[in-house]
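Let's turn to subunit A:
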Amino acid sequence: MSQFLEVTGLRKKFLMHILNDKNIDALEDINFSMEEGEIIGLTGKSGSGKSSLMKCIYGTYLVNEGSIWYESDTFGRIDLVAASEHEILQIRRNEMTYCSQFLQVIPRVPALEVVGEQLILDGVGHDEAIETAKTFLDRLSLPQELWDAYPSTFSGGEQQRINVVQAIISSPRFLLIDEPTASLDVKTKDVVIEMILELKRNGTSVILITHDEYTLEKLADRQLKLVDGKLQELATA
Partner candidate 1 sequence: MITTEKFSRSYNYAFIDETTKKEIRRKILKGVAIPGYQVPYSSPEMPISRGWGTGGLHASLSLIGPNDTFKIIDQGSDASVNACNLRNFVKRMTGCKTTFDTAEATIVQTRHRITEEVLTDKQIIVFQVPQPEVLRGVERFEFKTRQMHAEADYAKMWVSLYESYVKFGAIMRGAGYPVKVNKRYIMTPSPIPRWDVPNLSHSDTLHVFAAGREKRIHCVPPHTLVEPLEFEDIKFRVEEFEGIRCSVTGEGDAFMDEIYETEGSRKHVINDSNFLDKLREGPRPHQRLFTNPQS
Partner candidate 2 sequence: MVKENSDNWLLRVRGLTKIYGEPISNSIRYTGPKFGTNQCPETDAIVACAEIDFDLNHGEVLGLVGESGSGKSTIVQLLYFDQEATSGDVKYRGFERGDTNLLSVSNQKKRYIRNHLMGMVYQNPRDGLNFKFSAGGNIAEKLLMAGEFHVGRIRERASSLLERTEVPIPRMDNVPSSFSGGMQQRVQISKAIANNPPLLFLDEVTSGLDVSVQAKVLDLIRTLQRQLGISMIVVSHDLSVIRMLTDRTMVLKNGRIVEAGLTDQILQDPQHEYTQLLVSSLL
């Protein structure tokens, strides 16, 4: 049986035309594979290429060399590097979710609507989506008075929670999540960890970036460490 995700010979560099064609090597010869239902923790110093790797998988970064074979529900085995934009969009819509460190939302849309949107896109009725959104925000103890407020005005920790809920509310098949617990208190951190474990129990495969040892230990089945854009070692948790 083929792997859920198989990255081979991946290379990513940035050619900055506006900086006199400066070349920046971000990732070099990345090779790894992943089983379905696994949680892989990506670690490494800032700038080591963790987020770049994640964005290469998600399609936000164009890959220079190598391939990313993904066992897709929608299209079967597909190389995300060679896939068309429309195919990537469809995979994103149906099975793959990316949760960045930073919240990006339209200003002046209430928190519940932001969080429930993905469910509505999946075909869930508006009221039901909002109800589900409420239970999630409640579990993450986001104060009720913020539910109808605009997330762009929230504090870092509050935005973080919106961000996480937005990513996991619709139980994606493949979750790419960047620093989900960075600015959260211990109690909320545990809730987020529990939520991700719940997803895993339901079959979700996760690639996780975190600097937080505690989160890593609780979640990751396996760790991949990046040093200067190269994969250094494979360690089991």
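The criterion applied here is as follows: contacts are C-beta pairs under 8 Å (C-beta built on N, C-alpha and C of every residue); 3 or more make two chains touch, one makes a residue touch a chain; residues count from 1.
Quick note on selection: all candidates are chains of the complex that A comes from, given by their letters.
Keep in mind that this is a model prediction, so the values were computed, not measured.
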{"item": "Of 1 or 2, the one touching subunit A somewhere in this complex", "value": "2"}
{"item": "Subunit A to candidate 2 touching residues, read off their complex", "value": "14-18, 55, 59-62, 84-89, 104, 106-109, 117, 120-121"}
